[in-house]
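Only one protein chain is missing from this complex, and each of the others stays in its spot.
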Amino acid sequence: MVENRPWANVFAHTVLIIGVALVVFPVYIAIVASTQAPYELLRGTLPLLPGSYGIENYTQMWQSGVSSSNSPPAALMLWNSFVMAMAITVGKLFISLLSAFAIVYFRFRFRIFFFWLIFVTLMLPVEVRIIPTFQVVANLNMLNSFAGLSIPLIASATATFLFRQFFMTIPEEMLEAARVDGAGPMKFFKDILMPLSVTNIAALFVIMFIYGWNQYLWPLLITTDPDYTTIVMGIQRMTSEENPQWHLVMAAVVMAALPPVLVILFMQRLFVKGLTETEK
Amino acid sequence: MASITLEGITKTYTGDVQAVKGVNLQIEDGEFVVLVGPSGCGKSTLLRMVAGLETITDGTLNIGERVVNKLEPAERDIAMVFQNYALYPHMTVYNNLAYGLKNRGFKKGEIDQRVHVAAKMLEIEEFLERKPRKLSGGQRQRVAMGRALVRDPAAFLFDEPLSNLDAKLRVQMRVEIKQLQRRLKTTSLYVTHDQLEAMTLGDRLVVLNAGQIEQVGTPMEIYARPATMFVAGFIGSPAMNMLPVDYLHTQGANGLLDNLPDGTDIVGIRPDDMHLTPPTAPHLTVDSTLALFEAAGAESHLYVNLADSDQPTVIRVSGQPPVAEGETLQFYVTRDALHPFNSATGQRTPSPGE
C-alpha cells in the first residue's frame, strides 16, 4: 500500500527501539553487574558499562559457587536443571503421544471418561495443590531425586490435546492405506504417526523444555540436598543472604537464562508454533 | 487373481440408516467392474466393505475361495488406490511402494525388484528417491497405483482415483489404467460418479442408486437398454429426455405409439435421437421453440421449449445447424429410438416376448 507519511515510520521505529530497550534493560544490567569487581557493587550505584571482571566472576561461579549460601557450582546446578528439564520434556511428550494415539485411534469403554480425567490436570496447577502433592511425593520416598523432580510434572493435558488435535487432521486414508499395507497399531504409530508429528513434537519440545527448565517452587520444596539444586532455585538461595554477592548472582542469572533464551532464538519458528497452538 | 462374490451385502449405520441394501454381485476373475452412481448411493461404502475398511453388517463376501467378512484389510490380499492417494508424506516414493511389502516380510532383493518393475511400468523410476510433496498430481497418482501394483494382489480396488486430477490428465490416466488392467488381468473394482469414466473403463458397469443395484451390464447394454428411468437419466450426457406418452399423442402420433408395451406412460429419447431433418422411416414430429443454443465444437446442444409443455428437453446434433434462438423448430423421432418406461415403478416396460 502506498503510504506517504515519512514521519510515521520514524515514529514507529522510535517506539520500537524504546520498547526493545526496556525489554533488554534488565538483562543488560545483569550483564553489567556480572562483570564488575566485588567492591564495585558495594560502593553505591552501579556503573552503566560492563567491567573487566567477567572472566573471574563467571569462572568462580561455574567452578565453586557461593559457599556462604550453600550454593553448589553453577556447572552442577545447570546440569541438574538440564536433567530435570529433559526428563520433564521427554516424559511429557512420550506419555502424551501415547494417550492421544489411544484416544483418537481406538474405540474402547470409558474413552470419554479418560479424556476428562486427563483434562482435569489442566485445572490443577502444582502451586494450587502444593502441600498434598508434596506429601504424596514424600510418602513415595521421592524427595531429593530426579524422579521426584520430574515425574509428578510430566502429566500433560496440553500436549495430549495438541496431539489429539493434530491426529484428527491427518487424513483418514493414511490409516486405511497403512492397514491395507499390513501395518498393526504400534507399527502405524512408529512408521507413520511419529514421523508425521515431527514438527509438532519439536514445537512442543521447545515449550516444554522452557517450562521444565524454569521450574521453581517444585524443586525448592522437594530437594534439600545441594546435589540436586537447580540453577533457578540456587539463585534464589544466593539472593536471600544478608548481603548477596551480586556480581556472582548476576553471573548465575545470565548462565541460567542463556539456555532457554538460546532455544527460543534458534528455534523461533517452532517456538511460535508451539506457543500459539498449545493455547488454542 | 480371484473372483469376488457379494451375497446380500448390507451396511446399516447406527440409527438404522441403510447405506447398502442387500447387494448381490459376482465379479469374475480378471474382470474390470465399475461401480457408478450419484454421491451418497453407497458405492464407496460397498468398495470399502470389500476392502475391509468398513464392517459388513449382513451378507457374505468371498474373495477367491475364502469368506473374508472378518478378515483385516491386510489379510484380504487386495490393494487399494485412494481418491486423495494417501501417500505417506514422510517417505520417499521408493519407501511408499515398499512399505506394504516390508510389512509382509518380503526379502530386500525381492522388494527392490518388485518396486523397480512397478516403477518402470508406471514410468516413475526417476522419482523413486523423491518425497510425494515434490511430485505433480499425475505423478502422485502413478505412485498410488504403483503401491497397489507391487503387491501383485488378488484384486485392485479403486476409489475415485482420478477425481483429483484436471480434465486432460484424467483422460490420459483413464487410458493408462485401462491398458494396465488389460495387461495384468487383475480383477478390479472401480468406483466413480463420472458416467463417462465408467463407460470407457468398465468391462461391466454396476449402476447403484440409494444403496441398491439398478442395473448390471456391459456399457453398451446399459446405454442401449437402460433398465430403469434412473439409469436412463444417469448414463449418457446430456441426459435422456423424458416425455409423457399422453403429450406425444397430442402432437399427432399417427399410430406410431400404438404398439408400446403395456403400462408405458413415459418414453425416454436420447438427445442424439432427435433429428432436425425428417428420417425416411415412420416418425413422430414435435414442435418446439429454441431457448438456448450451446455450441460445443464438433456437436451442438439445443435447449428447446416444447409446444404446450414445460418439459425441459435437449437435442444433440453434430456440427452447427443454421438455427437462431427464439426460432420455432420441429424435430423428428423414429420408433426404435423410444425407451418405454412406467413412471410409477420407474422400470422399463417389457416388450412382448421379453
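A and B label the chains in the order they appear, each numbered from 1.
Note that contacts are C-beta pairs under 8 Å (C-beta built on N, C-alpha and C of every residue); 3 or more make two chains touch, one makes a residue touch a chain.
FYI, contacts and distances are computed from a predicted model.
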Complex minus one chain; that chain's UniProt name from "Amino acid/amide ABC transporter membrane protein 1, HAAT family", "NADH-quinone oxidoreductase subunit C", "Protein translocase subunit SecD" or "sn-glycerol-3-phosphate transport system permease protein UgpA" is "sn-glycerol-3-phosphate transport system permease protein UgpA"
Using the touch rule from the top, list residues of subunit A that touch the missing partner. 1, 3, 5, 8-9, 12-13, 15-16, 19-20, 23-27, 29-30, 33, 41-42, 44-46, 48, 94-96, 98-99, 101-108, 111-112, 114-115, 117-118, 120-125, 127-133, 135-137, 140, 151-152, 154-156, 160, 168, 172, 175-176, 179, 184-185, 188, 210, 213-214, 216-217, 220-221, 232-233, 235-236, 239, 246, 249-250, 253, 256-257, 260-261, 263-265, 268, 271-272, 275-276, 279-280
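Operating definition for what follows: only the chains that are shown with their structure count from here on.
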Rounded to the nearest whole Å, what is the centre-to-centre distance of subunit A and subunit B, using the mean of the C-alpha atoms as each centre? 58
Considering the complex alone, what residue numbers of subunit B touch subunit A? 51-53, 72-74, 78-80, 82-91, 99-100, 103-104, 147
Contact residues on subunit A for subunit B in the complex? 171, 173-174, 176-183, 187, 191-192, 195-196, 198
